[in-house]
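Mind looking over this structure? Questions follow.
Omission of a single protein chain aside, the complex is shown with its protein chains in their original locations.
Coming up: subunit A.
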Amino acid sequence: MSILHTVNKSPFERNSLESCLKFATDDAAVLLFEDGIYAALAGTNVQSDIADALGKLRIYVLGPDLKARGFSEERVIEGISVVDYAGFVDLAAEHDKVQAWL
């Protein structure tokens, strides 16, 4: 059973990402969107948590939410894939279920 985890909250304001990364297992994928995209940016205090997670999980970030907030794809941590809305739908369809960390 592979799960797509979604995180839409800032890692600096809520513990959604922290809990998600704690419970997501090796075959899972994580999609960062809305205020969750701030976790995908290089140079932040949570970069090491993301780097650790990239060793076992696939991590994606929603491009339009990055762009809305003024960040280009070059600011994203290496290893994270940028997807558009169609990519979001594909991820949801490819996985057995979607688990949202609100």
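The rule is simple: a contact is a pair of C-beta atoms (placed from the backbone, for glycine too) under 8 Å apart; a residue touches a chain by one contact, two chains touch by 3 or more; residues count from 1.
In this section, contacts and distances are computed from a predicted model.
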UniProt protein name of the chain not shown, from "Stage V sporulation protein AC", "NADH-quinone oxidoreductase subunit D", "Sulfurtransferase complex subunit TusC" or "Peptide/nickel transport system ATP-binding protein": "Sulfurtransferase complex subunit TusC"
Absent-chain interface as seen on subunit A, which is shown: 8-10, 12-13, 34-35, 38, 41-45, 47, 63-65, 67-72
